[in-house]
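The next block holds one structure in the form of structure tokens; read it before the comments.
Every protein chain except one is present and positioned as in the full complex.
We just call them A, B and C in the order they show up, numbering each chain from 1.
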Amino acid sequence: MSFNTFGHLFRVTTWGESHGPALGCVVDGCPPGLTFTQAEVQAFLDKRRPGQSKFTTQRQEPDRVEILSGVMAGEDNMSVLTTTGAPISMMIANTDQRSKDYSEIRDRYRPGHADFTYDAKYGIRDYRGGGRSSARETAARVAAGAIARKVVPDMNVRGALIQIGEKQIDRSRWDWEEVGRNDFFCPDAKAAEEWAEYLSSIRKKGSSVGAVVEIVAEGVPAGLGAPIYAKLDQDIAGHLMSINAVKGVEIGDGFGAAARAGEENADEIRIGNDGRPIFLSNHAGGILGGISSGQPIVARFAVKPTSSILTPRRSVTAKGEEVDVSTKGRHDPCVGIRAVPIGEAMVACAIADHYLLHRGQTGRI
Amino acid sequence: MSFNTFGHLFRVTTWGESHGPALGCVVDGCPPGLTFTQAEVQAFLDKRRPGQSKFTTQRQEPDRVEILSGVMAGEDNMSVLTTTGAPISMMIANTDQRSKDYSEIRDRYRPGHADFTYDAKYGIRDYRGGGRSSARETAARVAAGAIARKVVPDMNVRGALIQIGEKQIDRSRWDWEEVGRNDFFCPDAKAAEEWAEYLSSIRKKGSSVGAVVEIVAEGVPAGLGAPIYAKLDQDIAGHLMSINAVKGVEIGDGFGAAARAGEENADEIRIGNDGRPIFLSNHAGGILGGISSGQPIVARFAVKPTSSILTPRRSVTAKGEEVDVSTKGRHDPCVGIRAVPIGEAMVACAIADHYLLHRGQTGRI
Amino acid sequence: MSFNTFGHLFRVTTWGESHGPALGCVVDGCPPGLTFTQAEVQAFLDKRRPGQSKFTTQRQEPDRVEILSGVMAGEDNMSVLTTTGAPISMMIANTDQRSKDYSEIRDRYRPGHADFTYDAKYGIRDYRGGGRSSARETAARVAAGAIARKVVPDMNVRGALIQIGEKQIDRSRWDWEEVGRNDFFCPDAKAAEEWAEYLSSIRKKGSSVGAVVEIVAEGVPAGLGAPIYAKLDQDIAGHLMSINAVKGVEIGDGFGAAARAGEENADEIRIGNDGRPIFLSNHAGGILGGISSGQPIVARFAVKPTSSILTPRRSVTAKGEEVDVSTKGRHDPCVGIRAVPIGEAMVACAIADHYLLHRGQTGRI
Partner (left out) sequence: MSFNTFGHLFRVTTWGESHGPALGCVVDGCPPGLTFTQAEVQAFLDKRRPGQSKFTTQRQEPDRVEILSGVMAGEDNMSVLTTTGAPISMMIANTDQRSKDYSEIRDRYRPGHADFTYDAKYGIRDYRGGGRSSARETAARVAAGAIARKVVPDMNVRGALIQIGEKQIDRSRWDWEEVGRNDFFCPDAKAAEEWAEYLSSIRKKGSSVGAVVEIVAEGVPAGLGAPIYAKLDQDIAGHLMSINAVKGVEIGDGFGAAARAGEENADEIRIGNDGRPIFLSNHAGGILGGISSGQPIVARFAVKPTSSILTPRRSVTAKGEEVDVSTKGRHDPCVGIRAVPIGEAMVACAIADHYLLHRGQTGRI
């Protein structure tokens, strides 16, 4: 893992800023012989794309992915691409780079943003649009995730928003079908209705709220991961924490497990009708000792509220002047919504990577 | 990062099982010219060592660390060791490997343990003492952490237990001095008293509870980390999640930030008396955009209750028989207690690593 | 290091095939605050570009590099780019992808090419233009090398062709100025004249010959590298061996040292006029125990003759038929010529990487 690359064998390198000509990624170590279409990748990007409802920023970008290398088009059907084992380069042009006036924020450290720390680190800062911390960078992750989903046969990675500000879903109403029907990737139809009203008021105030996202990966074979420093949960945690604005990560019952007694927490096992072991619960979130158990992998992450708000906050400039900073213009009142497809992509990449690592070390797949 | 190594430039490789002759670590990439003593490393190991109170397992091992390479002893004072830049190998002999009878658990998958997943992964399992998942492996991390603490000048990494089962501390009573005075690394004297009674009853029942640990690193310069995949918080999260039984990690306000509005969450900035920016709060936990801000780094992690309990739990054997499993003998009623020095070590290693990375890329330290 | 990335801290990932829309690289870990122009990068690409003399293939591609990320343009002079510390993505469009007929070589394993081994590895082969083994991939390395040259202050990396087929230069006539004056990067004017005639006859026959390239890096500070597995010579050797068609690498006297006695081989040291140690010879090629000594770094590599020749060679098809294969069309009679700027780039990248590693571990730069 290095500054702009993640993964061990299935490695993703991303590049680009929101105000340059383009951004993209290089997916390396992908198995040969996988097939996919540009449209499949595009579909995931479209889920992440802003401007689709009043609850996300109105920046309008088609986010059209170009696939530049690493594949061969089919002879019969040119739209079917087969991976060759070479690195897959994907690029997304930035089409909405209006020559905005950044002079105001150029020297100001927006509270809650990385302006101050970028300057501390690099001594130079690309003040146009957040540099590498731009939410647009995540489009590249989503494109990589679309490839990762092909690596593990029968894997299905889905995500949902389960909390927005202080408002949580009722898990008894969880319906995966519902996730695609509302503006929040919310699995609880009733909560989604309430959230619409709640978030509208947040948006009108120019305020923002945080959120919690849950990712569930089904169809993951037992045996992926390792006991110590290549734990599957460790890499999922690291991958999710690498998303902008994420401040916490849980596997299975997470912090809830801390409050519990050992009798309640361990997942008991019996022999199922097919003669194979089945777990009677999934407090562990599908991972025991860093290794997948064959149960669904369950991870959650907390997204902080964006600091781009209308209310002025106290801050300073690079020159040491005290100023008040507020953000005009349209911003996402809840950046956690669009984090759902990103979280899915990051979990898919982590599992794909460990699938290849496991096959490499043990040959048992 | 690979199966048994963590870190980028300051890299730690650990090895060993609790039932072999020894375990240890190799610390690579350590700067030359740092000085330390064997006693300093030993002091951290002694904090982690079991058998020191009735609340931790009674396995009695001196856990004496031997330093085998990478240092030169002082000419005047042989006990002062100076790093040469070569890899530092440290070894801890296993002295308590009684020829215990493992035949009973040999084929049984203990619920909540990694027995089932080890078999799924490797097709072979070292059933004696948990293999690499043994808590003893963490002694090697603590030894490495003792070196890491020397890498960043003036850094002070401390930890405390802030929750045990459902019982949390009162943060208004936080007193670092108190941490060393009770059996729980608890910063709240009153809570520690209550916990003693509570945990005694858990122990007598042969039950167990989870816990939450908080680590605070002070004296960390601004600028460590990176915006995307070498985020300081990402590596801290991954490092902490790599500890046995950890199921959740938070930075700063963590999951609490999800419930909050943007106005409350951003840390405002002013100019301090010395003319330099100061933050008026630390919701971010000392990290903005993946990069340290100079404020204290604050991380928390949740430890699940150990599954080694007296109450029988349903399970199966490797041969597909249904059995009940219970754990006789003495085990920690709360493994989270001993996780405090381990968490400190992992955070110290993450920060030391990023200190070197930052110096390497930017030369700005 | 992974499939398509090289370097530890200064990391270069390349992507693209000669018959896709583009190829490129991502340079990660570059220090912030370096300045360069697109024209500087282009100048190195132009040295490598084919079609410039009758001794290189006539494929005509402008090889124009686009710099897509990781830099900020100057406010006064937009052509001066400053690195921000973010990944630098560079892309070169493929403009000469004529819809050539590849049906003939599609199933044939060209002797001396990687056709057979690609099929063995991946089970699928991009038969159009050699896939990742295409010489065009090296354009991306040259672009990365142009950035690497900026990392080490005062470093000067130059290369020369010192042997073509059986014809070697006379080292007593070595003149760096001469390198830019002939079609061979040859430092010996007289040899260059002879080579012109020699290579014309090779070309007319549709044959090919190998070559030896020497790279010299001056201005490299002492202390870069490491004693064991991050030896500077090891990484230089690996980097050079990663170039297509390279079959041997030497540092300093290389294989010549094997034939020599210890008395002749060791470079003696005296105190120079400035009171600092000076070496009286440079048999070691500027590297002792894996670490740079401050003397010029000298490396050489052998390039095999291309197998794209007119004379039919015996081979087989993927289907198991015996065939004869010969290459019509224009090809480089000596691919070693264009390997000179590539070798320079790879050595520059290796040294830049170790400069950052050394600064990271020791802080002594």
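Throughout what follows, contacts are C-beta pairs under 8 Å (C-beta built on N, C-alpha and C of every residue); 3 or more make two chains touch, one makes a residue touch a chain.
Just so we're clear, the structure is a prediction, and the values are computed from it rather than from any experiment.
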From B:Lys47, B:Arg110 or B:Arg125, the answer for touching the chain not displayed is B:Arg125
From C:Phe55, C:Tyr109, C:Tyr127 or C:Trp195, the answer for touching the chain not displayed is C:Tyr109
Answer key for C:Gly123, C:Gly180 or C:Gly329 versus the chain not shown reads C:Gly123
Residues of chain C touching the missing chain are 1-6, 8, 14, 109, 111-114, 116-118, 120-123, 131-133, 137, 163, 165-166, 202, 207-212, 222-231, 233-235, 237-238, 241-242, 244, 247-263, 265-271, 275-277, 280, 283-285, 287-294, 302-309, 311, 313-316, 320-322, 336, 358, 361-362, 364
Where chain B meets the chain that is not shown, the residues are 2-5, 9, 11, 13-17, 20-24, 26, 28-29, 32-33, 66, 68-70, 72, 82, 84-89, 91, 121-126, 131-132
Note that chain A touches the absent chain at residues 9, 29-32, 85-86, 227, 356-357, 359-363, 365
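Convention: only the chains that are shown with their structure count from here on.
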Farthest CA centroid from chain B: chain C
Dist(centroid_CA(chain A), centroid_CA(chain C)) in Å evaluates to 38
Chain B and chain C have mean C-alpha positions lying a whole-number Å distance apart equal to 45
For chain A, residue numbers touching 2 or more other chains are 2-5, 14, 121-123, 131-132
